[in-house]
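All protein chains of the complex are present and in place, except for one that has been dropped.
Here the chain labels run A and B in written order, and each chain numbers its own residues starting at 1.
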Amino acid sequence: MSTQTLILILDLIGVLAFAIDGSLTAIRTARVDIVGVLTLGIVTALGGGTIRDLLLGVTPATFQDWRYICTALMGATAAFFLSRQLTHLTKPILVFDAAGLSLFAVIGATKALELGFGPLQATLLGVITGVGGGTIRDVLLNRVPIVLSANSHLYATPALLGAGLVAISYTVGLTWGWIAVVGALLCFTVRLLSLLYRWSAPSPPGAPPL
Amino acid sequence: MSTQTLILILDLIGVLAFAIDGSLTAIRTARVDIVGVLTLGIVTALGGGTIRDLLLGVTPATFQDWRYICTALMGATAAFFLSRQLTHLTKPILVFDAAGLSLFAVIGATKALELGFGPLQATLLGVITGVGGGTIRDVLLNRVPIVLSANSHLYATPALLGAGLVAISYTVGLTWGWIAVVGALLCFTVRLLSLLYRWSAPSPPGAPPL
Partner (left out) sequence: MSTQTLILILDLIGVLAFAIDGSLTAIRTARVDIVGVLTLGIVTALGGGTIRDLLLGVTPATFQDWRYICTALMGATAAFFLSRQLTHLTKPILVFDAAGLSLFAVIGATKALELGFGPLQATLLGVITGVGGGTIRDVLLNRVPIVLSANSHLYATPALLGAGLVAISYTVGLTWGWIAVVGALLCFTVRLLSLLYRWSAPSPPGAPPL
């Protein structure tokens, strides 16, 4: 399997995870109809990759390749019809969200590196790809984005670790395939552990403890 | 009259309608001065087309062609000075908004098709062009976007119908001119009917009725 195919498959799994996550979040937090659910699912799934491609100066893959839109639509539609079963389960939403975050962080960094950007930019773009879709989702739902809230435990940090690992490995010349998988697993594991053990990043000095 | 000229004229009418709509919405819902009114008018008028062009990978027409900025400024300025007469009339705002939505949905889809994108992408881009400006307007005014709210009746759906009709017609080889007008009228009619008869899209299963 070529690297290109592997990236596409991981990317589509991330799209599916974020589409389900975005749709369920919409149903849980706002009075939305089917159009709102599908819109938020698609925006959450495709937003991060679209911002990434705009910043990289390439036409967004989400619009050039119909498989992205179809995968996002499938995930959002499934979430809509299964919402009654899924909506009271908050944990699956968090797991889907962590999966999307991990895959997008690693893929965003890889795409930037392959286009010739440096490791610093690649890491930042990986984080933006990972948190971008969820941030647009939260802005549209009129709430403070999960990436900023001190109550959501570590969120950008795991993406930073996963994307940074990929960027450093690529820069020192390691081959891509397995590093990407390790980077995604690192991000996924740190995110879930931070939820489980309620890890928090340091607050500003003098601020009241969280 | 060439297709290019027809697109430009329809596009500028849409810009004017959305500029008036955005400015009046700003005056009605927030404490804004003239700068805020003009800003929101321009953003509502040019936002959808700008997002469309960024996603299509072309330099936004709104910045290449001064007629867009001037039309948006004119509409916003007129709305500012006539606000006392217009601001208590909620219905004209809805009609201007429906007109902008219809024209932008059709033009967005057309532009995508002419640049070689498939019917699925063209339909989605048409919807994004139609609802984009109003969504930015609502995000800036710190409220849930009209496109997501279950209380605003059908909004994305008419745009989907209009853009979809254009995309399908183009794909099966029908000529553009009349189809675009029919698509815009279809969107406009469905939007106004949905307001008149309080049509709603289905809610998620198990959710309380709207």
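In this text, contacts are C-beta pairs under 8 Å (C-beta built on N, C-alpha and C of every residue); 3 or more make two chains touch, one makes a residue touch a chain.
Predicted, not measured: the structure shown is a model, and the values here were computed from it.
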Margin query: Among A:24, A:124 or A:190, exactly one should touch the missing chain; which is it?
Written below: A:124
Next item on the list: Based on the whole complex, identify which of A:3, A:85, A:149 or A:175 touches the chain you can't see.
Entry: A:149
Notebook entry, point to check: When the complex is taken as a whole, what residues of subunit A touch the one chain not shown?
Noted result: 54-57, 117-118, 120-121, 124-125, 135, 139, 142-145, 147-151, 154-157, 200-207, 210
Checklist line | subunit B residues touching the omitted chain (full complex) | finding: 26-27, 30-37, 39-40, 50, 54, 58-60, 63-64, 66, 69-70, 80-81, 83-84, 87, 139-142
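Everything that follows uses one rule, which is that only the chains that are shown with their structure count from here on.
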Next item on the list: Could you tell me the distance, in whole angstrom, between the mean C-alpha positions of subunit A and subunit B?
Entry: 29
